[in-house]
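Following: one structure in structure tokens, then a few remarks.
The complex appears here minus one protein chain, its other protein chains still in place.
Coming up: chain A.
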Amino acid sequence: MDIVDLSRFQFAFTAMIHFLFVPLTLGMAFILAIMESVYVMTGKTIYRDMTKFWGKLFGINFALGVTTGIAMEFQFGTNWAYYSHYVGDIFGAPLAIEALMAFFLESTLVGLFFFGWDRLSKEKHLAVTWLMALGTNLSALWILIANGWMQHPIGSEFNIDTMRMELASFSEVVFNPVAQVKFVHTVSAGYVTGAIFVLAISSWYLLKGRDLAFARRSFAIASAFGLASALSVIVLGDESGYELGDVQKVKLAAVEAEWQTHPAPAAFTVFGIPNEETQTTDYALKIPAVLGLIATRSLDEPVPGLAELKAKHLERIIRGQEAYVLMLQYRAGDKSPATVKRFNEVKEDLGYGMLLTAYTDDVANATAEHIAQAVEDSVPQVWPLFWSFRIMVACGFAMLLLFALAFWHSAKRTVDKPKWLLKFAVFSLPLPWIACEAGWFVAEYGRQPWAIGEILPTHLAVSQLTVTDIWISLISIMVLYTIFVIIEMWLMTKYAKLGPSSLHTGKYDLESPSGVKEV
């Protein structure tokens, strides 16, 4: 593997491990705030115990979220130095604002959440919990504004003198529609994760016949919160972003294995086997018109297929080749008005010209084969996207079904919930994580070959490190993260099994003389 593959692998690994913990933090923070609100409103101590116990599990998860988050803030600089230089003027701002506006708030108040119970009035502690939840969500907002810009980079301009992208309109970056839909979709997915977590563990207590009052109340809160969140993930899913920008169009075409542009309205492929060689989908099962409706919100607009998109990329790569050559001329000292004028005409395609640097050092004399190869690689592989998208959607609907049933039984105040439902809930525990990881895979693998859509190719964005350097860091990170995740899961399981007895209030089942002794 070369430095590009290794750097990509390291980033993917650290980001995907980080995102095992983030969605649970996002969801649990709100669930804790809701539980504590009920406590403050009703004065029933069981709700305080719920907040404290689920808070313990939240803490175990939160610690690894912070640990794995440290790497995220610094690895753009360590492993993506050209990226940091080239787009830091835009991309750095939301990251810095995230720290100032959100991460400070979240991290400072998490300390008071855990240690302030005896030192703050009920109301003040509740305010702390809500502000902590607000902090986690604001944090997600700014990170997704940064990520949205990678997918759909608006509000910025190339500056040939500083050889980088520079901010033109901050409000465009903040109100980037791709970022906004991503934010809503991602935080809702986090709420679903938190709700499934509480629902599954509460169901396990109910199945075991333990701590029934505690578990039923937790079950009820999780099912209501989860149902609302699952609906919002699906309804406000980020389909609406797919009509914007080339990268999103390519992603949509790949996700749907839309090889050719078909007459509008496009059909939705429910299932099939994408075949890269023949550029067709074997055994495709299609529902007419649905894709057109989802993607364009109309019946008369076609959804562009990969072949059509590649044809456009060919034109842009040829113009981009010229832009790249003019850029080098300018930087070598030829600042004549003719060069500047022509450069400005083709500079929109500079990024496409940069794609050629993956195949030849001499972009000016790139051969037809080089260009053909660049066009071929200008869209990501179809099958990984096709499948991960379907896995995500399938998990999403399974969870929606679970929440609907759980909510129905909660609302009916069924005292003994059916065993099959409780088992369904317990076995659903991995679903939100599978869905989140699959979703991020679609978003980021679907962005390839770009680090910043249409602006900076991934292969140019890396730091000029040695392969040995990255192997050292990659292996160390993999070993450390594996150890951390094992410890985390072990502690989480241990405390989930102990349940509210771990609070040592003397009120819960395992604390009775017949119960299991705590280690």
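The rule is short, and it goes like this: contacts are C-beta pairs under 8 Å (C-beta built on N, C-alpha and C of every residue); 3 or more make two chains touch, one makes a residue touch a chain; residues count from 1.
Keep in mind that, in the parts below, contacts and distances are computed from a predicted model.
Enquirer: Mind telling me which option in "RNA polymerase sigma factor", "Multiple sugar transport system substrate-binding protein", "Glycosyltransferase family 4 protein" or "Cytochrome d ubiquinol oxidase subunit II" is what UniProt lists for the chain we can't see?
Expert: Of the names offered in "RNA polymerase sigma factor", "Multiple sugar transport system substrate-binding protein", "Glycosyltransferase family 4 protein" or "Cytochrome d ubiquinol oxidase subunit II", the one UniProt assigns to the missing chain is "Cytochrome d ubiquinol oxidase subunit II".
Enquirer: I'm checking contacts with the chain that's been left out. Which of A:T108, A:S232 or A:T280 qualifies?
Expert: In the full complex, the listed residue that touches the missing chain is A:T108.
Enquirer: Quick one: say which of A:I90, A:L227 or A:L402 touches the chain that got left out.
Expert: Counting the whole complex, the residue in contact with the absent chain is A:I90.
Enquirer: Looking beyond the chains shown, say which of A:M16, A:V38 or A:V66 touches the absent one.
Expert: Residue touching the absent chain, from the options given: A:V66.
Enquirer: Mind listing the chain A residues that contact the chain we can't see here?
Expert: 59-60, 62-64, 66-71, 73-74, 76-79, 81-85, 87-93, 95-101, 103-105, 107-112, 114-117, 119-120, 159, 161-164, 166-168, 170, 327-328, 331-332, 460, 463-465, 469, 472-473, 476-477, 480, 484, 487-488, 491, 494-495, 502-504, 519
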